[in-house]
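Note that one protein chain is taken out, while the other chains of the complex remain in position.
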Amino acid sequence: MNYEDMEFFAPGHRACAGCAAPIIVKWALKIAGPKTIVVNATGCLEVFSTPYPHTSWRLPWIHTAFENAAATASGIDAALKAIGKRDDINIIVFGGDGGTSDIGFQSLSGMAERGHNILYIMYDNEAYMNTGIQRSSSTPFGAWTSTTQVGPSKPLGKEEFKKPIADIMAAHRIPYVATANPAFLPDFKAKIQKALSIKGPKFIHTISSCTTGWRHDPSKTIEIMRLATETGIFPLWEIENGDFSKIRITYMPKQRKPVEEYLKPQGRFRHLFNEPEKIKEIQRMVDEWWARFEVKS
Amino acid sequence: MPMMMLRGNESTAYAAKLARVKVIPAYPITPSTLFPEKVSELIANGEMEAEFLPVESEHSALSAAIGAAATGVRAMTATASQGLALMHEVLFIASGMRMPIVMAIGNRALSAPVNIWADQQDTIAERDSGWIQFYAETNQEALDLTLIAFKVAENENVLLPAMMGMDAFVLTHTMEPVNVPDQKDVDEYLGEKKINYPVLDPEKPATFGAFVFPEHYMDIRYSQYIAMEHAKSVIDDAFKEFEKKFGRRYSKVSGFMTDDAEVILVTMGSITGTARETVRKLRERGEKVGLVKITVYRPFPKEELVSITRNAKVVAVVDRNVSPGFGGAIFTELVASYNKEKRKPRILDFIMGLGGRDVKIENYEQVYDIAKKAKRGKFKEINWIDVDEEAVKEVEGSI
Partner (left out) sequence: MKISRGATITEPGSTALEETGSWRTFRPVIRYEKCIRCMICWNFCPEPAIEKKEGENYPVANPKLIKMPVPVINYNFCKGCGICVNECPTKAIDFVREEK
């Protein structure tokens, strides 16, 4: 059955104009269809979609706390098994980067290790946006956030690198791990579809622009996410059963654009343009990642 | 009804089996580890049909239990001490979401300093979490009260989670003869789990754990408070029905030789047995002393406690917990329970048995002596029993 023309996520939610999270959610649910239970970690999505007594969710949905979405989902998986309903119901978890890479990492790792039949989707807006743009382990190198302030003593913003959460999940040797980008919608949809067709724990790391925290015009959400992949900063790939040697690049940019094109339109990187060597460092890191996939001419 | 020699943790595991619990997420912690071990064994032997989830933390254990309960199945877990403390956040979520989960606790001291022995600080620290709290004196009680906990938690006028505490090692690890009820009787007592609340079901989508504004939050909290008030009579009914079915009698508070007692001891948990012995012994010497045991601590049996202690001259509360800056929890609440009364006995608090320190007959005799003297004149409100005052003076300067 194709449910693409159905909306399982209702309008009237309180997401900022131009937020990418609802785009991710609506497409994941259109692919999953009505026989789906959604679990949500605390975060923007949870808050803006359930302003009591109303809800945007047209599917069963549960939120318990910040760090335990994967554990809550594990209990649902077990309960469905116990009542013999496990085969025909999808369980999808949505967690932000904080609820996934940071505070929720333990329960996520546990869920993966125990082999629960759950698709975990991390929508990565690269900081704690719900509480006001504080840095997370998923904030990229060089980004301003409200806790990586930029000033004469700290010209760089975040000084550490982004935690490679999808790699870490692949290292759990779970059946399916992918990175995804809603700006590349056919690829995004195919990955959700594929993940849901596989039994066991699945993890999809999707980029999710935050117009407020990334400091860009709301109309540029898709454009900037597209640039993330076209510059090679957010590559699209998938790994099955933790076999890194068989990583599949699902979108190969013909000619990677310079990273400046991604960084420039975002206010969170504005200060970097006073530190050109830092931009070069970012470019060098991106080039290094791609070196194994690109044939040198 | 076969008699079996069971440890407390096995009693609660058998209760889980008899209640036909469907999902059991648990994480090992002394002294409750034997519970998941026994569950795992019962499942492996084909004696029990349930999904056992060996989760990676207590926080996840209770979170998974919520997920299971929200899906409409009976869920149970077990923990103690630090594990319960780690669950703190999730405890409030389970009760706030009105999930009728049952949890067995091996009552143990909280760190620091780290200590694995009997103490009720862990559950007392969670008294405000919105969970019903039962406390067992014996392993028989541990089994029975766990079954009763399901009966109460799932009642449609309650729908609140319940914890059942049993003292570390003294109960959790000590073999006692336990009458294990027949499955048929338990099935009749508990019935099939009724889905009397919305569940996670794609046929009837509902949203659980929404974001609630000041406009509604307080009213939802009030409704939860009222549910706990409703639990009072539901517990009484569940006890009555249990007695009818299984012949064993329970009440929120139970008295021993209280009728003409001038001094009444109040205890909770396994230390009650020694208190009973002491009372018997003192009675032989002609002392007018009695004992009250608390079996249900939340909802607090205010009226029952007042009515059973009101004619005493002195009530000596034994607290196996302490709130630094005031005193023991049972003492505090018993004093508050007398708020509406014109006359009240003198109420004294005795902090005893923390971190597994033995509570012996001689300790209770000392309690009695202090209490008896307090009938007239000055008295000390909070009394630590069996502590080395000199050693404490040495490090703290003065007491």
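In order of appearance the chains are A and B, and numbering begins at 1 in each one.
As a working rule, a residue touches a chain if its C-beta (ideal position, glycine included) is under 8 Å from a C-beta of that chain, and two chains touch if they have at least 3 such contacts.
Predicted model, so just to flag it, every value in this text is computed and none were measured.
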- Which residue from A:H13, A:K81 or A:H271 sits in contact with the chain not drawn here? A:H13
- Taking the full complex into account, find the residue in B:A44, B:I220, B:A336 or B:V392 that is in contact with the omitted chain. B:I220
- Message: So one chain is hidden, and I want to know which residue out of B:L91, B:I116, B:A153 or B:A210 touches that hidden chain in the complete assembly.
- Response: B:A210
- Against the hidden chain, subunit B presents residues 96-99, 159, 197-198, 204-210, 212, 215-216, 219-220, 223-224, 227
- Item | Contact set of subunit A toward the excluded chain (per top definition) | 5, 7, 9-15, 17-23, 26-27, 49-59, 182, 185, 211, 217-223
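We take it that only the chains that are shown with their structure count from here on.
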- Query: Using the average of all C-alpha atoms in each chain as its centre, how far is it in Å between subunit A and subunit B?
  - Reply: 43
- Message: Per the contact definition, I'd like the list of subunit B residues that touch subunit A in the complex.
- Response: 22-23, 25, 49-51, 53-57, 59-61, 63-73, 75, 89-90, 93, 97, 200-202, 204-213, 216
- Item | subunit B partner contacts - residues on subunit A that touch it in the complex | 34-37, 39-40, 46-47, 50-53, 55, 57-65, 67-68, 70-83, 89, 106-107, 109-110, 113-114
